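Here the complex is missing one protein chain, while the rest keep their positions.
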Amino acid sequence: MDDNNVFLSVNDLVVEYTSDKKIIYAVNGVSLKLEKGKTLGLVGETGAGKTTIAKSILRILPDPPAKIKSGQCIVGGEDMMQKTEKEMLDIRGNKISMIFQDPMTALNPIMTVGEQIAEVIKLHDKSLNKKQAFAKAMDALEMVGIKAERGGEFPFQFSGGMKQRVVIAMALASNPELLLADEPTTALDVTIQAQILSMIKELQQRQNTSMLLITHDLGVVAETCDDTAVIYAGEIVESGSKEDIFDHPAHPYTIGLFAALPKLNEETDRLNPIKGMTPDPSELPEGCKFHPRCEFAEKKCKCEQIPMVEVSPGHFCRCCRVNELER
Amino acid sequence: MVPVIEIKDLAKYFSVPAGKNLAVDGVSLKIERGKTMGVVGESGCGKSTLGRTIIRLYEPTSGQILLNGEDVSHAKGAQLKKARENMQIIFQDPYSSLNPRMTVEETVSEPLEISHKYKSKAEIMDKMRELFHRVGIDKRYRLAYPHEMDGGRRQRVGIARAIALNPEFVMCDEPVSALDVSVQAQVLNLLMDLQEQYQLTYMFVTHDLSVVKHISDHISVMYLGQLVETSPSKELFANPLHPYTKALLSAIPSIDIHRPMQRKILKGELTSAINPKPGCRFAPRCEFATESCSAPQGLQEVGTDHFVSCCRINEI
Amino acid sequence: MKAGTNRMGKYILNRLLWMIFVLVGTAIVIFTIMYFIPKDIAKVLLGSSATQAELASLRERLGLNDPYIVQLLRYLKNVFTKFDLGKSYIYNVPVMQELLSRIPRTFFIGCSVILFDSLLGIPLGLMAGLNQNKWQDALCMVLALIFVSVPNFWLALQLVDIFAVKLHWLPAFGIGGIKYYIMPVFAAFVSGVATNARQMRSSLLDVTRADYITSARAKGVSERNVVLKHMLPNALIPVVTGLGVGLGKSIAGSVIIETVFTIPGVGMYLLTGINNADYPVVQGSIIILSFFSALVMLLLDIVYAQVDPRIKAQYSGRMHGVTK
Partner (left out) sequence: MKEKKHNHKKHNHENHIHEEQIQVRKKSMTMITLKRLSESKTAMIGLGIIILIFLVSLIGPFFCKYGVNEMIMADRCLPPSAKHWFGTDTYGRDIFVRLLYGGRYSLILGISGSLFGLAIGVVLGLINGYIGGAFDNIFMRILDIWSAIPGTLLAVLISTVLGPGFFNTMVALSIGSVPLIIRLLRGRILSVGHEEFLEAATTINASPFRIMFKHMLPNVISPVIVNTTMSVGGVILEAAALSYIGLGIQPPNPEWGAMLSDAKNYATYYPWMLLFPGCAIALVVLCINLLGDGLRDAIDPKLKK
């Protein structure tokens, strides 16, 4: 990856939650890089810390219980962690936007969708009056394929897919440079998912937006992303270009994920699941977080802090046995 | 051989403020012993209602349900009880399918107690231990409550409850949709193992096409309460005929990055089956729709066991 | 926006019809409960010295010999077509006439109470909820707890003792200018303020966790506007519902408060009726108070529909999935 072209770079981010006197280690030293105009897919299972990373970049984690312990989030050369709250207000929804997982709850139920889009437009372009902002909001609605006349309706009058379009219109209304898409299609049906993904892709290309796409679905990554990072228990275990990860997965977890997936073009009698369960984030194992489930685990996996190893140019893997396991 | 489940022209309508919701509307299919019928479709297409009507959680509006050849569509009393013991269900959401106030043991032993097939507490305990073993729950979880377990384990408890009375037919309502990929594979394998060991007959309802392909022998595609295509699993994926099936298959995000799928993006959204017009319900979203599509449609055989409901099938 | 007003009209019409239904129902229930009073009214009125003949003629005159259903229908007909609630047994004056002069006093107290309940309770709850676990929160909640625990008539008696008897600032009882109402209204609204503040706080805390609040923050909405534009309107919805419950309490409370301050309102009248076994008075007063409560409920319903668009939309058929 060309370091000069990096637009988003997250360095050593650590986030913890406190709940009922327990500390939940949600994000444990995550680093990510994303180039201008490209899409990075962040893949991981429930509770791996994906959403927390996105919310940390925007600094909208509720504090308490969440606390950003350390790390930088550099967007376009500026560290978000150093910004004042006032500066962040200008950045949120303007330079960086976010699409949320559940369109059913992400919209304010008692404001019309037009008002909600106009709100973000007016916030970031103070020169507009109410009418102009509303007119622009109607344009944004048309952009995502909703007739402008529906702008006066309330969220409950829209279906799930339509709501997600509204959420996307809201996120893209002020041409953000960075889009954080948190499972944007998980709550939707496949045919609607296909519509939404291709629409996001098209709008992103048109506006040359960089996108961090958070998902648990490897298929979605395969179709939409340029680069991929795999996250497990709050740590990036493998990162690289899409080709690196899909053609030459190196970390046992990534390999296991692919093996556990039923495939459309292969006949298999039984799947190969990863044994066990994801660890409780308040009681993470020592050493490699994956070792209790890993079939290649050795003694050294259990005690060492495992560093990222570059297996091929741009392809990193957090496994101390990666060189021994190479086929 | 008599199929374990055969339904003929089954319909289930719900009254809603806006009229009638034809959730299931004239569906016929059969499932042979030890086989799996996959039912796919998008949310709101009536696939769950179909399954729940078959196992008699809902009273069918019309049509027949034959369990081993016996008509149970309006069974009552003892006959219904017997039928229900033979037809069980595994739910989608492992969080809401277990009573949060009951321990694993209570949940699994409840059907055993109600059935009165076991004479003593000891027999029930024995049977329960066997069930735990079959579905792979450590017996230390016996006294745990659902909130103390993760999704995968809860789903295993749900499976144990479903197979407790040795049913022949199990309706699986999206049993792995709520689970993470790695756990999903564990549960799918368990379901297939159980099928093999006990000759279970499954109806597997899901929206995930790769899962349904993996587990099913036969697949039915539903759209707004009706079957649009039904065929052996391999045949369906090799040779989808209905325009909706084609769109559905092409919409699956594939993990093969070198051979991207030719994407067919459907316009419009799944509406609802409330007061539909006669004719093909997919027509408003179909690129091939013509006037002839507004006439009532029926399934026609186009190959061995391969049925399609589309009047323009030969033209496209 | 024309569709909007039309929708609102439909909604109000629907609520009005509902209210009439409830009013009739309430009248039936109250009449029926009173009908089963196990005392012989004629005996109560004429005393134990009355002869059988006297009793019989009185029963005949009051229509007490008719079957239940006839009496009920007669009563309903009088109430709803002639606005006639019968005559007081004791004073032989039409109940309605007596009530008309008393209603404004009771309604004035009732409405002021609801007004203060919401004007003071909502901001207090808001302050507590926004400063969760800080001293403002603790202070509000401790005060609220104390206020809901104090019996209002006792508070009223203490107020009289301090402000009327000891300090001579305010009149102790009776009616007159506005200052006669200060203590009664205060004593009656205190617990309602506390209830509203508690409700407001918890519904605000509920809303704080909603996804759309996170998404408003992600849009760059300032914290002030997140609270004012997104949290507050949503958090108000359950509070408006709660006001309805509080309303019932404050109306019933008027009986007690009027007794303490000897205000000749509906409540006092009701109590006199009870003490004299003057049942038309009891029945009429309770019906009027219930009607008042139903009326304010109707107003609250309309406010509710203004706050929550989903309510109105039920009357236009334009919900998702129900279209066409």
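Labels A, B and C are assigned to the chains in the order they are written; within every chain, residues are numbered from 1.
Note that a residue touches a chain if its C-beta (ideal position, glycine included) is under 8 Å from a C-beta of that chain, and two chains touch if they have at least 3 such contacts.
These numbers were taken from a predicted model, which means no experiment stands behind them.
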{"item": "Candidates C:I30, C:L46, C:L72 or C:I182 - the one touching the absent chain", "value": "C:I30"}
{"item": "Touch list for subunit B against the chain that is not drawn", "value": "52, 55, 57, 81, 84-85, 87-89, 91-93, 96-101, 103, 110-111, 114-115, 133-134, 136-138, 140-145, 147-148, 152, 158, 161, 164-165, 186, 189-190, 193"}
{"item": "For subunit C, residues in touch with the removed chain", "value": "18, 21-22, 25-26, 29-30, 33-34, 36-38, 133, 145-146, 148-154, 157-158, 160-161, 165-166, 202, 205-206, 209, 245, 247-249, 251-253, 255-256, 259-260, 270-271, 274-275, 282, 286, 289-290, 293-294, 297"}
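Just so we're on the same page, only the chains that are shown with their structure count from here on.
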{"item": "Farthest chain relative to subunit A (centres taken as mean CA coordinates)", "value": "C"}
{"item": "Most contacted chain pair (by C-beta pair count)", "value": "A-B"}
{"item": "Chain centre separation (subunit A, subunit C; CA means) in Å", "value": "52"}
{"item": "Junction residues of subunit B, two or more chains touched", "value": "none"}
{"item": "Subunit A residues counted as touching two or more neighbouring chains", "value": "159"}
{"item": "Subunit B to subunit A touching residues, read off their complex", "value": "42-43, 150, 152-153, 180-186, 188-189, 192, 207, 209-211, 213-215, 237, 247-248, 250-257, 260, 263, 265-266, 269-270"}
{"item": "Complex contact set, residues of subunit A against subunit C", "value": "55, 58, 60, 85, 88-94, 97-98, 100, 102, 105-111, 119-120, 123-124, 153-154, 156-159, 167, 170"}
{"item": "Of subunit C, residues touching subunit A in the complex", "value": "210-212, 214-223, 229-230, 233-234, 237, 307-310, 313, 318-321"}
